[in-house]
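Omission of a single protein chain aside, the complex is shown with its protein chains in their original locations.
Chain naming follows the written order as A and B, and within any one chain the residues start at number 1.
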Amino acid sequence: MNIYALKRGRRLLPEMNKSKSKMLPLIMIVAAVALAGLVTLDYFRGNREYTKNDIAMGSVVSQKLTGKRAQKAAEEIINRISYIESNNLSMNVSTSDISRINDKSGTLVEVSDDTAAWLSTTLDVCRSSNYALDITVGALTKLWGIGSDTARVPAQSEIDNALKTVGAKNVYISGNKVRIPATQMLDLGAIGKGIACDEAKIIAEKQELERAIVSVGGSILLYGKGDFNVGIRDPSGDANEYMGIIKTKAACVSTSGNYEKVLTFKGKTYHHILSPVTGYPAESGLVSVTIVCDSGLLSDALSTASFVLGYESSLSLLEKYNAQAVYIFEDKSVAVTDGLKDSFSIKNSDYRLR
Amino acid sequence: MNKLLKKADIFLILIISLACSAFLIPRLFSDSGLQAVVYKNGAEISRVNLSEVKESYETKLDSTPAATLRFEKDGVCFSHAECKDKLCVLTGKLTHKGDVAACLPAGVVIVVEGSGKSLPDVITY
Partner (left out) sequence: MSSENKTKRVALLGILGAQALAVSFLEGLLPALPGLPPGAKPGFSNIVTMFTAYSMGFWQAILITLIKAAFAGLTRGPSAFLMSLSGGLLSTVVMYLLIRQKRQRFGLVGISVASAVAHNMGQLLAAMVLTGTGAIIGYLPLLTVFALGTGIITGVILKAVIPVLIRQSRFFGR
């Protein structure tokens, strides 16, 4: 606005001459950009951490990523997890690799490279654990249905029949082709979330993230430089209480506990980690075991195996895979493998180290 | 056509700026608070600055099954849910940075964010 307009009063629209009308828009743009900049600065000020929370694989997928392409990575990660769930691993989606193997049990089924690789590695762990971990417990887990609407305590005869179908050593796999004995059923519930963590790691690398913490239902990927503080959930507390903290560099962390999915019937509690030998929830004196390992699949597999095996019998298994662990016993005592002795500290005085 | 910029334009811009600043500037300063972030089906649908909560209130979400959230000065929780196992309600009140509660059937996740570091980065379960 020039001074002539002000002199003549408000009723006249200002006649802006050429040079003025070029300046004013410029000033307005600068002002607009400055305003936008201030506002964006406010949101950037906290940290460049991008968080995303979704639901997949029947649990909360919580991501905290830092990096230039954090948002893109977050979207890619959740998409990938949903994809492998429906395409490879799910027992409920009839077109997934695992479902097809199950539906066509007794016959040779061709699966994707990924599924074949994951099965191979997992069968390895099954063997090494003396089949304390057994991914062919599908008929058994389905029978109990713990964690679903149809959870119940089956009759002994039903359990015996289901146990007859269990036997990972009878899984035949060659290249991309898999065959399981007729009536057997695969259940990869024990390792699916660990696999999701490994897939997240691949994307974190590809998108050159500085740091990433991805939790898939409690199985965690820690990626990036520096230290991470991982709390171990207090088995007798609520979901956000931790009894101790592991300080670790990048790794994958998984926990198997008897408090996650339970069925209570006639005063007795049945948890979801079934022993492939007895057909009943595993009783090894442990309430939970947390594994730290560089692979998500392994940490998940080893946590289930260790829970079933119990403390002493699982130590050599962990050594073989170069994994560390924290065991919490029913009497609230805690055991820690050597590699974590200096990195784990108890925060809740109800618990004590053995 | 029209001139690019008229007096009324500048008034309009000024008024809008002032109105928005009135809302935004307090937020710039009360940054030291906890925020409850609500996600539905992966999308952030609400961000509540808990320190700005004067009187606790409840919001019923239009989810299936329906869930009701309760926002208080020191935390947020699921006060009621129509899901089967009510794990979300049983989680209790979220009061620290990083606390999470979720109603899986409803697709609703609440996370507490805040400034300042707090141990631990994540909890395994």
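Please note the rule applied: a contact is a pair of C-beta atoms (placed from the backbone, for glycine too) under 8 Å apart; a residue touches a chain by one contact, two chains touch by 3 or more.
Since the structure is predicted, the reported quantities are computational estimates derived from the model, not experimental observations.
Checked against the full complex, the one of B:Val38, B:Cys77, B:Leu94 or B:Val112 touching the unshown chain is B:Val38.
Taking the complete complex into account, B:Leu61 is the one of B:Leu34, B:Leu61, B:Leu94 or B:Val111 that touches the chain left out.
Mapped onto subunit B, the footprint of the missing chain covers residues 1-6, 8-9, 12-13, 16-17, 19-20, 23-24, 38, 40, 43-48, 59, 61-63.
The rule we apply is simple: only the chains that are shown with their structure count from here on.
Partner subunit B is touched in their complex by these residues of subunit A: 1, 5, 10, 13-14, 16, 21, 24-25, 28, 35, 39, 42, 45-46, 51-55, 58-60, 62, 64, 78, 149, 213, 215, 217-220, 222, 228-233, 238-240, 242, 245, 253-255, 257, 260, 290. Within the complex formed with subunit A, the residues of subunit B that make contact are 3-7, 13, 17, 24, 27-28, 31, 37, 39, 41-42, 84, 90-92, 94, 96, 98-102, 104, 107, 109, 111, 113, 115, 119-125.
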